[in-house]
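Complex shown without one protein chain; remaining protein chains in place.
Each chain carries a letter (A, B and C) given by its place in the written order, and its residues are counted from 1.
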Amino acid sequence: MVLDMLEINGVPVEDTYCEAFDGIYSRIIITAKHRWLLKKAAYGSTALPSTVFGESEGGVEKWLSPKETPDGRIGAICQIWVQKTKRFMDVLMREMGKRIRQGILVVPTTRVFNATDSDKHFDAEINVGRCGDGYEWEEEMFGRRVVRVPIMFGEFIIERYIGYAEGIAGGNIWMFCESEESALEAGEAAIEALRDVEGVITSFDICSAGSKPETKYPEIGPTTNHYFCPTLKNKIPDSKVPEGVRSIPEIVINGVSLDVVKKAMFICLDVTSRIDGVLRLSAGNYGGKLGQHKIYLKEIIEEFS
Amino acid sequence: MVLDMLEINGVPVEDTYCEAFDGIYSRIIITAKHRWLLKKAAYGSTALPSTVFGESEGGVEKWLSPKETPDGRIGAICQIWVQKTKRFMDVLMREMGKRIRQGILVVPTTRVFNATDSDKHFDAEINVGRCGDGYEWEEEMFGRRVVRVPIMFGEFIIERYIGYAEGIAGGNIWMFCESEESALEAGEAAIEALRDVEGVITSFDICSAGSKPETKYPEIGPTTNHYFCPTLKNKIPDSKVPEGVRSIPEIVINGVSLDVVKKAMFICLDVTSRIDGVLRLSAGNYGGKLGQHKIYLKEIIEEFS
Amino acid sequence: MVLDMLEINGVPVEDTYCEAFDGIYSRIIITAKHRWLLKKAAYGSTALPSTVFGESEGGVEKWLSPKETPDGRIGAICQIWVQKTKRFMDVLMREMGKRIRQGILVVPTTRVFNATDSDKHFDAEINVGRCGDGYEWEEEMFGRRVVRVPIMFGEFIIERYIGYAEGIAGGNIWMFCESEESALEAGEAAIEALRDVEGVITSFDICSAGSKPETKYPEIGPTTNHYFCPTLKNKIPDSKVPEGVRSIPEIVINGVSLDVVKKAMFICLDVTSRIDGVLRLSAGNYGGKLGQHKIYLKEIIEEFS
Partner (left out) sequence: MVLDMLEINGVPVEDTYCEAFDGIYSRIIITAKHRWLLKKAAYGSTALPSTVFGESEGGVEKWLSPKETPDGRIGAICQIWVQKTKRFMDVLMREMGKRIRQGILVVPTTRVFNATDSDKHFDAEINVGRCGDGYEWEEEMFGRRVVRVPIMFGEFIIERYIGYAEGIAGGNIWMFCESEESALEAGEAAIEALRDVEGVITSFDICSAGSKPETKYPEIGPTTNHYFCPTLKNKIPDSKVPEGVRSIPEIVINGVSLDVVKKAMFICLDVTSRIDGVLRLSAGNYGGKLGQHKIYLKEIIEEFS
């Protein structure tokens, strides 16, 4: 009898699925005069993935050349995500207001434009523009309806209507690595390769702390997935860490559609499988009880190989 | 009659004061295996200054050589601040939990140690260590009581008791500049010079959006200080922007004592006054109605010159 | 009579040409385990543009994702250029040896692969591989013939035959700017936009010191183009600096063909013309006496608009 082994580039892949969630995202373009200011705004405004705290998470999708931005300056596409709950609109407004005001508006020379392809939007005059205390005004610039907010440094400009839409959050790939070194190398390879996939972000980049939903401390939320902690291998009876594995980083992927998340997951499998020291690949799920989507690794390997 | 002009290095300084506040800070050391991971954790965990949202703000105080850290790895001293309200302890616990878990623990190879010189502390086992879901344990390492948290990447280590103390938040300097270029140069000069002052951070670095407390939109909190917005100079009757000024960045300074905040403010005045295009220096206040401390520029120039 | 004005996006362009030169380039792929090592190798090995010293110049053409490199690691395409003289082969061998050995091989975990599409090549065993003191060996890896050089850190791998070819050096665009700030912004915009043009590098990035060939000091080589120095405007009778211009940065472009150089020049014109404070655009030439190629701005605007 021949076992049907799943593999990619010679590296075994577990025949499992990742469990992903419906989420709400808003996708924006940030521009700035200089690269160091752009980076500060893009990284700052998408830092601290805190959806488990009832807040939001985000990431930089792509760096833009001046030819790709509304105002001809250098830019970045960023995404901010909130959970799809009944009251998501309140959270989205609050979190977008917070991240734009405290992470972008405060950084000299920045501007924000909509980059969400959606017919739903919120009015950024309300949660951002009013920082102008009524001295802001609306105008058409760069072919868009913008709010011009006078600030002490000069001026902050934001497109008035910023779109939001439903996407897929929590796609993920796990890499079983023989050392922390190969884990970091595989993680960087995955992050870099995903720069070319339109529509996805990795809110944690190389995530060091994959979680499980059941927990002894409900007040703390999801806690360590102890079955897969290498340092517990010889201390607990039910460790699932394979022989020789010392580190299991996770890449968490959010994307604007199920298709791009699948494609991104495949690229992670493909590029990390080529890195020395990556012994096995897998994905995380919660037994299928929580997420709305099951993405089978077998399926994506068949689809994209 | 001779007018008593305040100046530094030939640049006029307004004879005013900045209004500063009592605040609560926690000061920690982050260490990591590699510099890129350390920077990600230090910048990420201190991003998004969101005290006005009822949350917290922070900054990197200093980068540490391996000789200066408990575990002999490269490191950084960071501070996180919350408002000194009656229920500050709840906010501090939540915010430290959030920033450490979502900004540091998730970044591969990081550790956290206490760097607050105080007899008050919180128990990081409760708001961070329990991410280990009970599989964490306490131990003495590097001469400190630490919690070792098994994670999928390997291990996260945090000192069990992290101190907090009362400090001074909201010290600030305003630079009246003839262009955005000189504003950026002066801002960078100030930030770099403050790297040498022990105990202070600049939660916004070069802040582009100084605010005033009175606002037409109470729900949005502090709004633009329209009197000092250069683009409004010719549009409003009561603009206070001096002739020739195009940009007024602000450096906001938090420090562990009134003395270090004063010293830091002096250094800002001193180094920015030497930058071409800085026409005038000042500081922001709210008419003295809000903050517990008035720091007069005249006084600090006399004290430190 | 109507003058035929040349312009792009409303900004006047001088009806002139840039003078470009035949040159010899070698195009390589550098890969590394981690991004900080890759950046060190890519920037270090292409630093110090010193063709005027009889040496070489270079630049990073593009950053590569793991999917784009022979060994599945992150990478960069870099170019090194020498003058096309009778004895260029000696210079090329020496300079490639120097830049690869002292800028790449010495940086941990790096490898070098050929990326020149040419039937001419040099044998990297001779000027690089022999660093192995005879302990190096040849082998097929990643579908390429490589030399494996044992080093104390581990191993350095270089493709044995590295191609070279003839290309066009010294394409350039000048930006007449109203301040140093707009000059820096325009310069960054140009550099970023060129990241998308396959086959070109900018050996100086934002070059602050455009030159002219005639000089009072032949021993020093090309010297400042005094006609276009803003600080000399009111000091010399024959200044050509237009009214209101304070800074004239230059982007110098080398490319694998005349076509890509033209396209890159057009992109520079296009993106910098959209930046505030760019008053006029032009290009540098030496009266047509030195270079083999005249690239007329009028022509490239007509071709690519």
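In the analysis below, a residue touches a chain if its C-beta (ideal position, glycine included) is under 8 Å from a C-beta of that chain, and two chains touch if they have at least 3 such contacts.
The structure displayed is predicted, hence computed values, not measured ones.
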{"item": "Among C:Glu138, C:Glu155, C:Glu198 or C:Asp259, the residue in touch with the chain that has been omitted", "value": "C:Glu155"}
{"item": "Residue of C:Tyr17, C:Trp81, C:Phe113 or C:Phe228 touching the missing chain in the full complex", "value": "C:Phe228"}
{"item": "Subunit B residues that touch the omitted chain in the full complex", "value": "33-35, 63, 65-67, 71-74, 181, 184-185, 188-189, 192-193, 195-196, 267, 270-271, 274-275"}
{"item": "Where the missing chain touches subunit C, by residue", "value": "33-34, 37, 40, 43-45, 47-50, 52-53, 94, 97-99, 102-103, 105-110, 127, 130-135, 148-156, 174, 180, 183-184, 187, 204-210, 212, 215-217, 220, 223-226, 228-232, 236, 246-250"}
{"item": "For subunit A, residues in touch with the removed chain", "value": "34-36, 179-181, 184"}
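FYI, only the chains that are shown with their structure count from here on.
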{"item": "CA centroid of subunit B to CA centroid of subunit C, Å", "value": "41"}
{"item": "Cα-centroid distance, subunit A relative to subunit C, in whole angstrom", "value": "35"}
{"item": "Distance from subunit B to subunit A - Cα centre to Cα centre, in angstrom", "value": "27"}
{"item": "Multi-partner residues of subunit B (each touching 2 or more other chains)", "value": "34, 180, 184"}
